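Omission of a single protein chain aside, the complex is shown with its protein chains in their original locations.
Order of writing sets the labels: A and B. Residues in every chain begin at 1.
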Amino acid sequence: MMTEFYALPNTEHFWHWPTLIHFFLVAMAGGAAVITTIALLTKHPKVRTYALVTMVLIVLDLITLWIESPARFRFTHVWIFLSFAPAAPIWLGAWGLSVSLVASFFVWLQKGPRALWATLLIIGSALALVYPGLALAANINRPLWTPVVLILFPLTGMLTVISIAHLLKQDWAKRWIAPLSLASVAMVIVYLAGLAMGGTEARMAFDYLMGHGGLLFALGLVLMAIVPVIRRVPVVAALVPLAGATIIRSLIVEVGQIQFFGF
Amino acid sequence: MSRMAMAIDLAACVGCAACSVACKHENEVPIGVNRLWIRNTTIGTFPNLVTEFRPEQCLHCENPPCVPVCPTGCCFVRADGIVDIEPMKCIGCSACIAACPYDARYMHPDGYVSKCDFCKHRVAKGELPACVTTCPTLCRSFGDLDDPNSDVSIALRGARRVDLLRPGLGTGPKLYYLNAPAKFGLVGEEGQRSS
Partner (left out) sequence: MKLGRRDFIKLSCATVGALAVGSTAKAQLFPGGFPNPFRPPPGKWFEGDVTTSYSYCEMCFWKCGMKVSVEGGKVRKVDGYLENPKSRGMLCPRGQAAPATTYDPDRLKKPLIRVEGSERGAGQYREASWDEAFDYIAEKMFAIRDEHGTESVAFMGHGTGDEWFASYLPGAWGTPNAAKPSVSLCTAPRETASVYTFGRGIAGHEQIDWDETDYIVLIGHHIGEDTHNTQLQQFAQALTRGAKLVVVDPRFSVAAAKAKDWLPIKPATDTALLLAWINVLIEEEIYDAEYVEKYTLGFEQLAEHAAQYTPEWAEAITEIPADTIRRIAREMAAHAPRAVLPVGRHVVWYGHDDSHRMRALYFVNILLGNYGMPGGYYLCDAPIVDTFPAPELPLAPAAGGCGGGPVEVGDSPFRPSVDRGKFFGTATSVQEFIEPMITGEPYPVKGLFAYGVNIFHSIPMVERTKEALRHLDLYVAIDILPMEHVMWADVILPECTFLERHDDLNLVAHKTPFIQARFPAVEPMYDSKPAWWIARELGIKLGLGEYFPWENIEEYLDRRLSSIGSSLEAMAEQGTIVRRGRPYIADWERLNRNPFDTPSGQLEFYSERFAEAGLDPLPVFIDPMEGPSGYYRLLYGRSPVHTFARTHNNAVLMEMDSENSVWLNTREAERLGVSHREYVYLENQDGVVEGPVRANVTERIRQDCVYITHGYGHKAPLMKLANGRGASDTHLQTRYDLDPYSGGAGLRNNWVRIVPGAPDPQHKSIAQLVRERSQA
């Protein structure tokens, strides 16, 4: 089979490096919101700190999004909040982050009804954590973004934020690293197996992923898998899974922009 | 209500790209992105060959995956079935680009998503889209599917066979390929049909 084009289809990547940063930051922001929620519910003494961190991360993430947007100097972003698009993962994410931001702000102020902030945080943080995976999996035309990423992304998102918490010497974080890492590894294996044993298109996608960063992907997997072995060295135990999760997430976002149309 | 649609007779199309060039000027499509392109594919071995010339563009799906993922409602389906974009509502998130299974959407350098809009400004004046008007092989027909006397309805009725792109995805394209030259239909779509 031989194909030639006159003019080319629009197959270039639509998400670029700022989007990768966004996917990293949103994992942290969503994860931080989850931690703040838990802290709030468990009346953890550091809940104000976590709320502040959550706010900072959300703002940072929003700034990244704004920089990434080619429409950054048009005030069109407001339309997200003027429309009702619950089927759009980005709409859900935007509301999730905004609600988390507002709730965190009041938690930090320690003003207002705690029950309301807790409720809002539960919903908002859940949305913020889940939406990146949803934004990918919604595209049934992109074979690397399988339904498995719906679980893989929240998991690795939590792993990201907990690793950083561990790095920042939050005692409770340590015990979560290994389980989250191993759960992520398991999901990555499920993800790969799903591709390798799927239909023609899934297998093409598997080959494609292996051909475009397969080694890096394997490295990410290994980094997460060795966590139980190295967990005694605090800094390393935090950085290794953090790197692993980030590599895997970034590759899935970056390489996954392929679709096999017309081949 | 109407359902605007297009049909391209692949038995006549020679892949000359007049449609693509016309679109470029009519819609001021920037160099580097395209609303319409031609995919020429050859299968077989010498001397038993089939070459298919296939223009591709937005298919104005009846069940368009690009629309629900848009967070601002800037991607929408008009009452006449044209899948359209309101550029002033677009935040450039590219979710719709990701969702389109046909590579039809691009980011305009001015910061909004764009694609074929069936030349809605011409349709409003009762004219045919620019690509349809100029096609030297007259292989394109356009019109309302709900009107049995429209060009497109007539073309569909007269076709030896009708094929859709990636039918397995359930997008319900309203761009129909007529009389594909290969026995099995559109080249590169064999897998789509069996799966």
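As a working rule, contacts are C-beta pairs under 8 Å (C-beta built on N, C-alpha and C of every residue); 3 or more make two chains touch, one makes a residue touch a chain.
Note that the coordinates shown come from a computational prediction; the quantities given were computed from them, not determined experimentally.
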Of B:3, B:35 or B:108, the residue in touch with the unshown chain: B:108
Contact set of chain B toward the excluded chain (per top definition): 9, 11-12, 14-18, 20-22, 24-28, 30-33, 42, 44-47, 49-51, 53, 87-88, 106-112, 121, 130, 133-139, 181
Contact set of chain A toward the excluded chain (per top definition): 1-14, 16, 18, 68, 70, 73-75, 204, 207-208, 211, 258, 260, 263
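Going forward, only the chains that are shown with their structure count from here on.
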Chain A-chain B separation of Cα centroids, rounded to whole Å: 34
Parts of chain A lying in touch with chain B, wherever the complex brings them together: 1-11, 14-15, 69-74, 76-77, 79-80, 82-85, 87-91, 94, 135, 138-142, 199-201, 257, 259, 261-263
Complex contact set, residues of chain B against chain A: 15-17, 20, 33-34, 36-43, 56, 65, 68-74, 88-95, 97-107, 109, 111-112, 165-166, 169, 187-188, 191, 195
